[in-house]
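Every protein chain except one is present and positioned as in the full complex.
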Amino acid sequence: MTWGAVLKDAFKNLFKKPATVNYPVVLTKAPEGYRGKIDFDVNKCLGCGNCARVCPTYAITMVPSEVTKLKKQPQIEIAKCVFCGSCVDICPTKALWFTTDYHISGFTKDELMV
Amino acid sequence: MSYRMPIGPIHPMLKEPINFIFYLDGEIIVDAEPNIGYAHRGIEKLAENKTWFQNLYLLEKICGICSSAHQGCYAQGAEYIFDVEPPERALHIRVMMWELERIHSHLLWLGVVAHLLGFDTLFMYTWRDRERVLDIVEEISGRRVGYSINTVGGTRRDVDDNLLNKAKKVAEFILEQTKYYEKVFTEDKSLLIRTQNIGMLSKTDAIRLGTVGPTVRASDVKRDIRYNFPYAIYEETPFEVVTFDSCDVFSRVVVRIREMYVSAEIVKWIAENIPSGKVDLGISPFKKPPVNEAISIVEAPRGELYYYLKSNGDLKPERIKVRTPTLANIISVIHMIKGHYIADIPPIVGGIDPCMACMDRVLLVDINKEKKVVMDKEELIRYSIKWYKKNKDIVISERW
Partner (left out) sequence: MGALEELKNKLSEKFGDKIKLSEDKRGVLWIECDVSDFKEILAFLCELGYSHLSTITALDHLEENKFALIYHILSFENHPKIPICLRTYINRDSPEIETVLDIYPHALVYEREVFDLMGIKFKGHKGLKRLLIPEDAPEDYHPLRKDYKIEVGD
């Protein structure tokens, strides 16, 4: 039994560089495969509506559209999204995918609509 | 002169915030009463309104630290109801994520206990080492907390050889660091005074009061769901039950440190012996299950997690019942805390690992003088550290 069992290591650590990253100045890059903000390509979309049926928080609604085959396209509210990935997995034409963008905040609701 | 002291609920950390009311006689605690319900979100009722596949993402949010244990237990129970067997490779990945989660949960708890006892250096060291585990989990699953790697019928993502090598290196790093933490926690005198012979829970009391998890293994009872009711692939892995027999807070620290060795060995074994094959059976999210009911039991980092599921042939479940391990351990806290000083409340309540949600506000009421003093969590910790510094000699002569 001793007093101060960490003193030796604490002294050595005074001369090493810190273990934290100075965040707003130095940005860490998220790894590939990170589930960040969702992105959408309307040219690949069929308008089938499967993504809206599968979403657990009802964040996807189908709105009318001119471009797709079935005349509907999804509108995603990022504020309600939990980034689970069910919509990405079920889309038959891979029109939805995850980006590595984790800076998701905004001042108005329109900034958070995809 | 007797006091009645409520210790208030709010702490935004993980499971349930708990409110205790302590009945005091001078500085010694005579009785305690728990009041819970501050984070009740009605999840069991909400789960009856979502489909079997949408519930995977609802139930993992019950707890932030044991999220994979909740989701894996639900997926296992839903596989019993749908009557399917997931592929072998999926079970290996599922167990690897469960054990990585146990390592980072125990490291978090070690840091929090060190912080409660006034040892902030160890708090910083354990949380620095925890970052290596969170980095490998983020590369495998996509997020640091709330991994969503399980689905009904297997796992959603596969791992390649590169990631398995990285996981093996992280497991070897954890084995190294755990040796260092075991040396510090069992030799440093300032930690030993505050944790030995406090919060005694004898073997018969632990069985009588229904305790689960590392708290009961610290009272020399060999109970572990991975050993008594094996599930997934635990029978093939190099798993051993860890027990220790001094029945106090020190014993709980030693049990959790030694469990980290076992978990790191299991991760290494899986990285070397994982079979090849598919990882998902590909069940459609719009499929209806047969009429059935099932139970699913899993060893979460805090103890035994019990799920009961019932289906009546519909797309949505009829009933889901969840019993989390902290609820089973509250009764033993009331039994353990009688006869101790106020300054012993942080290590005893923190020793059952309740996601540290129990103590944020302390209200001391002096009934005779009608005077109230309010302290928040940081002040209670500072008060208990100062009290111990002043009364160190009395305590040492009383207990040793």
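First chain written, first letter: the chains are A and B, and each begins at residue 1.
In this text, a residue touches a chain if its C-beta (ideal position, glycine included) is under 8 Å from a C-beta of that chain, and two chains touch if they have at least 3 such contacts.
It should be emphasised that the depicted structure is a prediction, and the values quoted were computed from it without experimental measurement.
Asks: Which residue from B:L192, B:I297 or B:L315 sits in contact with the chain not drawn here?
Replies: B:I297
Asks: For the full complex, which residue in B:R223, B:R252 or B:K268 touches the chain that was left out?
Replies: Within the whole complex, the residue contacting the unshown chain is B:R223.
Asks: Which residue among B:L24, B:I266 or B:L327 touches the omitted chain?
Replies: Counting the whole complex, the residue in contact with the absent chain is B:L327.
Asks: Just to verify: which one of B:E44, B:E176 or B:D314 makes contact with the chain not shown?
Replies: Selected residue, touching the omitted chain: B:E44.
Asks: What chain B residues would touch the chain not displayed?
Replies: Interface residues of chain B facing the absent chain: 36-37, 40, 42, 44-46, 49-50, 80, 207-210, 222-223, 228-230, 294-295, 297, 304, 306, 308, 310, 318-319, 321, 323, 327-328, 330-331.
Assume only the chains that are shown with their structure count from here on.
Asks: Return the distance between the CA-based centres of chain A and chain B, expressed in whole Å.
Replies: 27
Asks: If you look only at chain A, which of its residues touch chain B in the complex?
Replies: Checking each residue of chain A against chain B gives 1-6, 10, 19, 30-31, 33-35, 53-56, 82-86, 89-90, 98.
Asks: What part of chain B is in contact with chain A in the complex they form?
Replies: 50, 53-58, 61, 121-122, 125, 128, 131, 138-139, 142-143, 148, 156-157, 183-184, 187-190, 192, 285-286
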